[in-house]
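In this view, the complex is presented without one of its protein chains, the others remaining in place.
After this line comes chain A, so read on.
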Amino acid sequence: MRIRLLFILMTICAGGAAGAADLHRITLPPPTVSLKEGAGVYVVRRYCSICHSLDYITTQPKFPKAKWQAEVAKMIKVYGAPIPEESVKVISDYIAAYYGTGS
């Protein structure tokens, strides 16, 4: 709170207070994407939002399940996503069903 107030003051007095002109700050709007309810959605929310927002999933074209399986495998292999083996199928099934071509 105190820091925030200080920042507002600094912004208002830009140029006045020493150092204020040196600070450039922005606040990002929060991610607003929400996944459709369905079997497995909790697992997807839990693991697929660790590194990026879930719109990484919802803005993709509609892919078949096999493609999503490979994509989840890429997250694990290439980026080290901490996803247990047994969750891979749940995740791919969910995404293919709600954001892919189904099968």
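Odds and ends about this structure:
As a working rule, a contact is a pair of C-beta atoms (placed from the backbone, for glycine too) under 8 Å apart; a residue touches a chain by one contact, two chains touch by 3 or more; residues count from 1.
One rule holds in what follows: contacts and distances are computed from a predicted model.
For the chain of the complex excluded from view, the name given in UniProt is "Molybdopterin-dependent oxidoreductase" [choices: "Cysteine desulfurase", "ABC transporter permease", "Molybdopterin-dependent oxidoreductase" or "Urease accessory protein UreG"]. For chain A, the residues touching the absent chain in the complete assembly are 19, 21-33, 50-53, 55-63, 67, 71, 78-82, 98-100.
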